[in-house]
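The complex is shown incomplete by one protein chain, all other protein chains being positioned as in the whole.
For chain A:
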Amino acid sequence: MELLSGADMVARFLKDEGVEYIYGYPGGALLHIYDALFQQDAVEHVLVRHEQAATHMADAYARATGKPGVVLVTSGPGATNAVTGIATAYMDSVPMVVISGQVMSHLIGEDAFQECDMMGVTRPIVKHNLSVKSPEEIPMILKKAFYIASSGRPGPVVVDIPKDMTTPTDRFEYVYPKSVKLRSYNPVSRGHSGQIKKAVDLLMNAKRPVILAGGGVISANASEELIELAQHLNYPVINTLMGLGAYPGTDRQFLGMPGMHGSVEANMVMHHADLILNLGSRLDDRITNATEKFCPTAKLIHVDIDPSSISKTVAADVPIVGPLESVLGEILKQVKASTIETDAESHDSWWQQIEEWRGRHGGRFRTDDSELLKPQAVVEALCDVTNGDAYVCSDVGQHQMFAAQYYKFNKPRRWINSGGLGTMGFGLPAAMGVKLNFPDDDVICITGEGSIQMNIQELSTCLQYNLPVKIICLNNQSLGMVRQWQDMNYESRHSQSYMKSLPDFTKLVESYGHVGMEVRKPEELQATLDKAFAMKDKLVFVNVYVDPFEHVYPMQVPRGSMRDMWLNKTERT
C-alpha cells in the first residue's frame, strides 16, 4: 500500500494513465500540484503564456493522435481563460481533460480571492465535469474523466480540485484504477443490425448515391473502412470541413467539401442525389443551408455515435446509432455479400453528370489580371512544398476556407481547425501541440494577421520548447471574412474590419528569437517557401501580402438550397 498526497496522486495518476505532456499555467490553487510535478519526471509540463493556448495545444494533440489532451489551470482567471478552448474542443468533439484548481473548500461560495464557479461556468460546454470532495477520490475521478472524455462521442471533461484536496501532509492510499464502470453511461458498442440491413438495401439500389464523411469518421479511425466501401461501390465521396482527410483529397472519387464554401460539384451532387450516406456529420447550418430546401430528392442514412445528432436538423430515413468503425465494417461486409446488382447504367450517367459539374467550375479560383498574390495560390504552393503531407493547423476566417479548399489532405488527422466554434487564435497553439508530439513532421499554421494576434504571445513558448512550426500569415490587412460579408450584404461598409497599425511581424518574431520572412510579389512566393521549409530547426513566420479584395467562393446563397451558390463576385448558379 502506498500513501500519497492528493497533489502526488494527480501527478502519479497522469503517469499511470500514460500521459506524456500536460499544458498549463501555475497559480495559487495549484501550488501543491506544481510542487508534485516538480518532483517527478514522467510527465512533462509545457508552460504556455496564456491558458487558452494550453487548451488548444492539448486539443490539437488529441486531434492528431486520438488520445485525450491534458490541461492544468489555476482557479479563477486561469480557469476562465481556458473556457474558449474548452468550448472549442466541445464543439468539435475532441477528447480533453482539464484539471482546474479551486479555492480551498471552506472558502467556496465566499467570493474568495481567485474564486470562480468553474463547474457552473463550464457546464454547458463540457461533456461532463467533476469536482473533488475528498482527496481519496482523486484517482477514480480522474479515471472517470479520461474514460468519459475519450469514449462514445468524445469531448472535454473538467475536473475541479479545491486546494485543500492536495495538501502535501494529508496522505491517502493510492491505487491506480485500471477501469471504471458507470451505470448511467454506456456508449453504444455496435449498430442495430436491422437498420444496417436497411441501409445496405438502399445503398445497393441507389441510382444517384453520395457518401458524406464527417469528423466522426476521423475520431472513430474509420477512414480505411470508408475508402474500401466507397471504392468497392465506386460512389462519390464528400468530406465535411471536419472530415477532410477521411477520404483522400487527391482521389478521383473525391468531390471536395459541402456547404457554405463547399465545391460546386459537392453541393450539386448533394442536391441532386437520391441517397446520402452520412457518416458522422451533424449536418449543421454551414452544411445544409436552408433545411427545408435541403436535398429534396435524397433519402438520408445517418450513422452517428451520438443519437442526438441524428434527425436534429434534417430527419433521417435510416438512423443508425453506433461507432462508425464497426457500423461501416458491417455495412461493407453486407455490401460485399449482397446479391443485389447495383445499377451500373444509372451510376455511369451519374458520374458523367458529376464530371460535367466538376469540369464546368473546376474548383479553380480566378487569377484575373491583378498583380496581387492570391491567397489560394499560397495554399496550393504550400501543398506542393510539403507534398500534401504536412499537419495543417488553421485559424479562423477566409484563410481557413482557402486552406480547406486548396490543401489536398490525403490522410486523416492532418487538418486541424476549429470547425464548430470558429475560434480565432486556435492556429498557433494547435500547431505547437502537434509539433511537440510530431517533431519530425512539417507542421504549418495557416493564419491571418487578425487571428495570429489573438495568441501571438505563444511565440515565446515556441522558443522555450523549441517548436519550429511554420507560420504562414495570409496578410490581407483586414478581417477578410467579415469584410467579405460586408461587401456582399452591407454595401461594402467595412465596419471595424480593417486593421490599422499592424506590427512589423518580421521584427516581432525576431524579437522572440525566430525567423521572419516576407512575400510581397507572386514571384517571391516559391523561393521564400522553399527557404522557410528548408530551415527545419527554426520557427519561420512568413508574412505573405495577399489580395485584400479576394472573396471565398463558391458561397451558398443565404436561405437557399445546397445548389444555390455564388461562383464569383458576379456569377451564380
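We adopt the following convention: contacts are C-beta pairs under 8 Å (C-beta built on N, C-alpha and C of every residue); 3 or more make two chains touch, one makes a residue touch a chain; residues count from 1.
By definition in this document, contacts and distances are computed from a predicted model.
The unshown chain of the complex is recorded in UniProt as "Acetolactate synthase small subunit", chosen from "ABC transporter permease", "Acetolactate synthase small subunit", "Cell division ATP-binding protein FtsE" or "Heterodisulfide reductase subunit C".
Listed residues A:E20, A:D251, A:D306 or A:E524: the one in touch with the omitted chain is A:D306.
Touch with the chain omitted from the figure is made, among A:L182, A:L502 or A:A534, by A:L182.
Remark: the omitted chain is touched by one listed residue; of A:M119, A:M140, A:L463 or A:L567 this is A:M119. With the whole complex as reference, residues 119-120, 123-124, 127-129, 131, 148, 182-185, 306-308, 311-312, 315 of chain A touch the missing chain.
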